[in-house]
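Dropping the structure in here first, questions after.
Yeah, one chain of the complex is gone here, protein chain that is, but the others are all in their spots.
To keep things simple, chains are lettered A and B as they appear, and every chain counts its residues starting from 1.
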Amino acid sequence: MIARQLLAAEGGNEFQAPGTEIFDWGPLWDGAPSWLTKPTLIVALSVIIVCGFFWAAFSKPKLVPRGVQNIGEVGYLFVRDQVARPMIGKDGDKWMPFLLSTFFFILVMNLMGVIPVLQLPAPSHIAFAIVPAAVVYVLMVFLSIKHQGLGGWFKNMMFPPGLPAWLYIILAPIELLSTVILRPFTHAVRLFANMFAGHLLIAFFASVGYWFLIEKLTPLGSGLGVLGFVMSVVMTGFEIFVQALQAFIFTLLAASYIGGALHPDH
Amino acid sequence: MGVLAEVTGNVGSIAYGLAAIGPGIGVGIIFGQGVQAIARQPELYNTIRQNMLLGFALTEALALIGFVVPFVHS
Partner (left out) sequence: MSNLLAAAAVAAEEGGHGNPLLPHASELVFGTISFAIVLILVGWKLVPQIQKTLEERTDAIEGGLKRAEEVQQEAKETLEAYKRQLAEARHDAARLREEAKEQGAQIIAEMRQEAQAEARRIVEAAHAQIEADRQQALQQLRAEIGALSVELAGRVVGESLEDSARQSRVVDRFLAELEERTRTQERISS
């Protein structure tokens, strides 16, 4: 159990909160290829789960849905009606494959953080948050240039119509910075930071509970241990909510960027 | 004159704590006003929602940069 390794490694009498080292995972066993680590395994598992679920739901769709197809359709309609159609408009249906895959992939990766034994939300390793964000960014740039032309894109971005002239002096560089540099960065880091911080919180409270209840059980400290245990349960519930919300917001912003590239100033 | 007061430990955490004040207030204002606007004009829900999320993304960017800076300098 990682907590015991952590806390025992310190070896002292003082409680040491877990730090960023809980995110370091080496190869699964000695001599394994260097890329076969726990996060990588979790991502592979997420891929299998997502593909398996959608295969079961959509491989032979019937006109009157039965069983898994119902659930799959609920997910599809949720993403279509809450994300694609409001953000992109009527032709959002064309982007549904991309948005649906992204949403469920990130959702399952996130939820791995609360499943026992696995307990690592994969996007807490920034690489797995960078990949979808980079794909969305490349897509956005490509679509913007294709639909608005290179000059047109910069003009629409930096000089939106209907503002007093002096405002453009401040607005243009801010908009340029925001769209070209900050957007992919915040897109990835939002997901990463939420998963990172959430996992750290759960680990912190869990190790508090473990230390004060099991490692160093004292009458005074046991209250703190119970508090830590209760808080870890609460934080787990909160983390489930945040994970789902972050997946939704990631997809929502991806749809918003794509919609902004397709119809500027809609 | 010696040192009057000293803060030891991870200054980065203090930095992020300070950096989170502004975006916290900002995000709260955005969504609070957004909810009020929806209550006043429910038929504009989609427009208000889009603008809310746009403002939220820009404001949260500052908080995220604040989160990241201590790691950059560690």
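One rule holds for everything that comes next: a contact is a pair of C-beta atoms (placed from the backbone, for glycine too) under 8 Å apart; a residue touches a chain by one contact, two chains touch by 3 or more.
Please read these numbers as outputs of a predicted model, since none were measured by experiment.
Asks: Among A:F196, A:F212 or A:Y257, which one is in touch with the chain left out?
Replies: The missing chain is touched by A:F196.
Asks: Which of A:G31, A:P97 or A:P116 touches the chain that is not shown?
Replies: Considering the complete complex, A:P97 is the one touching the chain left out.
Asks: Among A:F15, A:F54, A:F159 or A:F238, which one touches the chain that has been omitted from the display?
Replies: Counting the whole complex, the residue in contact with the absent chain is A:F54.
Asks: Out of A:I130, A:L143, A:V242 or A:I258, point to the residue that touches the absent chain in the complete complex.
Replies: If we include the chain that is not displayed, A:I130 is the one touching it.
Asks: Provide the residue numbers of chain B that touch the chain removed from this figure.
Replies: With respect to the unshown chain, the touching residues of chain B are 68, 71-74.
Asks: So which bits of chain A touch the chain we can't see?
Replies: Here the touching residues of chain A are 20-21, 23-24, 34-35, 37, 39-40, 43-44, 46-47, 50-51, 54-55, 57-59, 61-63, 69, 72-73, 76, 93, 96-98, 100-101, 104-105, 124-128, 130-132, 135, 196.
One rule holds for everything that comes next: only the chains that are shown with their structure count from here on.
Asks: Between chain A and chain B, tell me the centre distance in angstrom, where each centre is the average of that chain's C-alpha atoms.
Replies: Each chain reduced to its C-alpha mean, chain A and chain B end up 19 Å apart.
Asks: Quick check: in the complex, which residue numbers of chain B touch chain A?
Replies: It is residues 46, 49-50, 53-54, 57-58, 60-61, 64-65, 67-68 of chain B that touch chain A.
Asks: Please output the residues of chain A touching chain B within their complex, sorted ascending.
Replies: Touch list, chain A to chain B: 86-87, 178, 182-183, 185-186, 189-190, 193, 197, 252-253, 256.
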